[in-house]
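Before anything else, here's the structure in question.
Note that this complex is displayed minus one protein chain, with the remaining chains in position.
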Amino acid sequence: MKVIMDLCVVPIGVGVSVSKYVVACHEVLEKAGLQTKLHAYGTNIEGDWDRVMAAVKACHAKIHEMGAPRITTTIKLGTRVDREQSMYEKVDSVVRQQAGGN
Amino acid sequence: MKVIMDLCVVPIGVGVSVSKYVVACHEVLEKAGLQTKLHAYGTNIEGDWDRVMAAVKACHAKIHEMGAPRITTTIKLGTRVDREQSMYEKVDSVVRQQAGGN
Amino acid sequence: MKVIMDLCVVPIGVGVSVSKYVVACHEVLEKAGLQTKLHAYGTNIEGDWDRVMAAVKACHAKIHEMGAPRITTTIKLGTRVDREQSMYEKVDSVVRQQAGGN
Partner (left out) sequence: MKVIMDLCVVPIGVGVSVSKYVVACHEVLEKAGLQTKLHAYGTNIEGDWDRVMAAVKACHAKIHEMGAPRITTTIKLGTRVDREQSMYEKVDSVVRQQAGGN
């Protein structure tokens, strides 16, 4: 099963700046060979369900290892069985319609 | 690694009423032997990371099997390594402070 | 427009224990006269869109006032125009079907 995910990992108890944890998490996702795209409030990820979920777990493990006692994560995830769709096609579909096309 | 999760599964393309899918998902979680608590906008789940995630995947599989072509799910999940905490303790901690205690 | 919301407010930069902020937020919601129900990963809220949103803003203001430099909040919110539905009916609908009824 393929999944498109939006992942936002928030370490708690490490102060107000969390970007180094976001960077570490991003490295974990890259090493996992997943397609990712960072945005201002999370990271889009696309891939096989089990591989994506294993990477999310590895992010939590890594961030705890870096010293964060607590993590709260928000995930949106989509699966579909009617047809294949990549995260780039999702954006394209909207952009094309905005341009007056279809 | 233990996780406390809030899970909200939304089937798309099956009409406006989605409660039968929520029921089916709840059955999957129960069969998995996980502690769960339904609320008005999702289900709290507590358990071992891998078992909880396997159950979430089984929910998606079940709901697709029931005919939903597409599913979008929102998950909040928390892990902590500083101490053990159950989902009942999280609620208790707030309720006790509201009562003027500590 | 009526809304059913799930609200989870996470103060960042105030250490690992956040329950006193959750308590303060809950008080703000109660004072606003909104129907609320706490669960292990947030609070369900039901009411008029503008009043609910004003209360969410008041929660952020209160928590910053208490010293949190940064807040990240996750919200799920539902509106429907086909019929009225309370947050208790949403839970009831699932529980009744689980009991073998309809």
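Each chain gets a letter, A, B and C, in the order it is written, and its residues are counted from 1.
Throughout what follows, a residue touches a chain if its C-beta (ideal position, glycine included) is under 8 Å from a C-beta of that chain, and two chains touch if they have at least 3 such contacts.
Values in this document were obtained by computation on a predicted structure and should not be read as measured data.
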_Neighbouring shown chains of the undisplayed chain, as defined at the top_ = A, B, C
_Among C:K31, C:R51, C:H64 or C:R96, residue touching the chain not depicted_ = C:H64
_Absent-chain interface as seen on chain C, which is shown_ = 1, 13, 49-50, 53, 57, 60-61, 64, 69-82
*asked:* For review purposes, identify every residue of chain A that touches the missing chain, sorted by number.
replied: 4-6, 8, 16, 19-20, 22-23, 26-27, 37-42, 44, 46, 74, 76, 78, 80, 82, 87-88, 90-91, 93-95, 97-98
*Going by the touch rule given at the top, which residues of chain B touch the chain that is not shown?*
10, 12-13, 15-16, 18, 69-70, 72, 74
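The criterion applied here is as follows: only the chains that are shown with their structure count from here on.
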_Can you check whether chain A and chain B touch via the same residue numbers (shared by over half) or via different ones?_
same
*chain B and chain C are the same sequence; what rotation (0 to 180°, nearest 5) superposes their CA atoms?*
180
*Would you mind pulling out the distance in Å between where the CA atoms of chain A average out and where those of chain C do?*
25
*How many Å are there between the centre of chain B and the centre of chain C, using C-alpha atoms for each centre?*
17
*Let me have the rounded angstrom distance from the C-alpha centre of chain A over to the C-alpha centre of chain B, please.*
19
*Two or more partner chains touched - positions in chain C*: 16, 74
